[in-house]
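Here's a structure for you.
The complex is shown incomplete by one protein chain, all other protein chains being positioned as in the whole.
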Amino acid sequence: MPDTPGTSRDTKRMEAFSDAVFAIAITLPIVEIEMPQLHGTPGLGAELARLWPSYLGYLLSFLVIGIYWTHHHFSGKIYARADHGFLLATLVFLMMIAFIAFPTRVLAEHIADAANRPAAARFYVLGLLLTALAWLVKWLSGLWGGSLDERLDPAYVRRLTWQYSVSTGVYVAAALLSLASPLAGLALAAAVTLYYLRRPPDPVYRAGREGPE
Amino acid sequence: MPDTPGTSRDTKRMEAFSDAVFAIAITLPIVEIEMPQLHGTPGLGAELARLWPSYLGYLLSFLVIGIYWTHHHFSGKIYARADHGFLLATLVFLMMIAFIAFPTRVLAEHIADAANRPAAARFYVLGLLLTALAWLVKWLSGLWGGSLDERLDPAYVRRLTWQYSVSTGVYVAAALLSLASPLAGLALAAAVTLYYLRRPPDPVYRAGREGPE
Amino acid sequence: MPDTPGTSRDTKRMEAFSDAVFAIAITLPIVEIEMPQLHGTPGLGAELARLWPSYLGYLLSFLVIGIYWTHHHFSGKIYARADHGFLLATLVFLMMIAFIAFPTRVLAEHIADAANRPAAARFYVLGLLLTALAWLVKWLSGLWGGSLDERLDPAYVRRLTWQYSVSTGVYVAAALLSLASPLAGLALAAAVTLYYLRRPPDPVYRAGREGPE
Partner (left out) sequence: MPDTPGTSRDTKRMEAFSDAVFAIAITLPIVEIEMPQLHGTPGLGAELARLWPSYLGYLLSFLVIGIYWTHHHFSGKIYARADHGFLLATLVFLMMIAFIAFPTRVLAEHIADAANRPAAARFYVLGLLLTALAWLVKWLSGLWGGSLDERLDPAYVRRLTWQYSVSTGVYVAAALLSLASPLAGLALAAAVTLYYLRRPPDPVYRAGREGPE
């Protein structure tokens, strides 16, 4: 079947759009750090120190969005086209990427507030779960809709499907666990997330097929 | 008539600029979700649940801007150049795209407020109407100003002109209907908008002319 | 003189960076429109109508930044390189582009406030003057630093230098006039600005030299 003009969308513009959303989502939380209002009374140093949960929130949100970006950046290499379903799934994923800053802030601002820490931890784990789920749906939508580069080795593709499914499963477990023990759920969800700090595996191509570029 | 240097502008930079405005407009609403201020008193879970209209507003605004983006993304393929009038019409359209988040938030924040829901619904329908109108003006400006790729099949172009005009007409009807029954007007406007979730039709080229790429 | 590697910077990345700043500056003012806080008491319709100065500010700021963008977009065609001085002058210009939204909002929010309208008009005219001055400095920096495409017809270049200088002069006159009569100064500054809504003149090349692309 030849490539009829317009039946597939090229991935370049979608990548550029995604990267722009990532860049905005990762930068915006800086406006949420509120400046102390002292109006001439001393104590700025103490006030700036007291803001540590806000700095922590900014750092955490940069970390999580940054981790997703390194994997999204990488995955840009393995799509050959972007059909309409994949476009919509990507939009849903980007919606979660921009949203995740909010539960992150909620967690950071209540990390030292014993009364609200459990609810904040549950909300954050739920946010991580929904983001991981959106990532998995995007992956499956690309896989089933034929957007993946067909030169990829099927074993490599199966391994990624497996990995993303297991991760999402662990986030589900973490969310359930957080109902009983918020901090244990948080620790589990944090562990899966940090696992993705390591280098994404290089794409593997079928024997005799060359990779991109 | 040969293409004199500078008489036409290439569309690449305008597309990149539009995509950047889309990316910012779709992401910015996240800063409008206000974090509960509990200062140590318990109740964060209930407060986070009480924020559902804010989450709904974020979701709705992502949905509507996302739908326009998928069509804008697609339409990038059918313009061959961007003359000054088309550039200005695109700016007006982008102004509405960035604005639409405001009526969306107004609607979402008052969806459970019986006293103000009618006004919020009318304002939202008006916002959708103005955005659709700006899209139609942009389309007509591209069509009449000669920015469209001339290899496109005239029947295909007529079909799009017809579709965008009818949609705008339905939004006008929804706005008028919303004066009598805000929720009926809202339902009609929502129906037209959701119609555009489906895949845009592939460009059709004149017989014997090849498409782009 | 051959083009030694690294002695000149290519203009592509600077254009992309400038366009991103333009896109953000033009979109950000939407977050400044404050949503009515009614908490269940009716009157949303009236409150939304009462916000007209905010809508006007958003519109005005989109208009002015948009006008500069169409000219900046155009001027991207006439630079062949970007030396360090031109880079710095462009940054100063972008600083004014992002700043102009503030005096625009000040003007719009006080347009119906007789006591403060004169100060708001003066502040706005000053903002327009500084932006025009930054544009002129950027132009001269490109001209004197050798960033302009040398195939351009010298008469064409002189005409633009003349036009930008005269415009800046008129803004200076408008700022001085606004000290005596704020509204007359505002009208003069608005007139120069709106003049730039028309299509920028196409680049003219020396006889026997071809233009870009």
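General remarks:
In this document, chain identifiers A, B and C correspond to the written order of the chains, with residue numbering beginning at 1 in each.
Methods note: a contact is a pair of C-beta atoms (placed from the backbone, for glycine too) under 8 Å apart; a residue touches a chain by one contact, two chains touch by 3 or more.
The model shown is predicted, which means the values in this text are computed figures rather than measured ones.
When the full complex is examined, the chain removed from view is found to touch A, C. Although one chain is not drawn, the whole complex shows that of C:H71, C:H84 or C:R206 it is C:H84 that touches it. Contact residues of subunit C toward the unshown chain are 4-7, 9-10, 13-14, 16-17, 20-21, 24-25, 28, 31-32, 83-84, 87-88, 91, 94-95, 98-99, 101-102, 105-106, 109-110, 113, 115-116, 119-120, 122-123.
For subunit A, the residues in touch with the chain missing from this view are 15-16, 19-20, 22-24, 26-28, 30-31, 33, 35-36, 38, 40-45, 48, 58-59, 62, 66, 69-70, 73-74, 76-77, 197-200, 202-203, 205, 210-213.
In this text, only the chains that are shown with their structure count from here on.
Shared contact partners of subunit A and subunit B are absent.
Averaged Cα coordinates give subunit B a centre that lies 26 Å from the centre of subunit C. Centre-to-centre, using mean CA coordinates, subunit A is 36 Å away from subunit C. The multi-chain contact residues of subunit B, meaning those touching 2 or more other chains, are 16, 20, 24, 28, 31.
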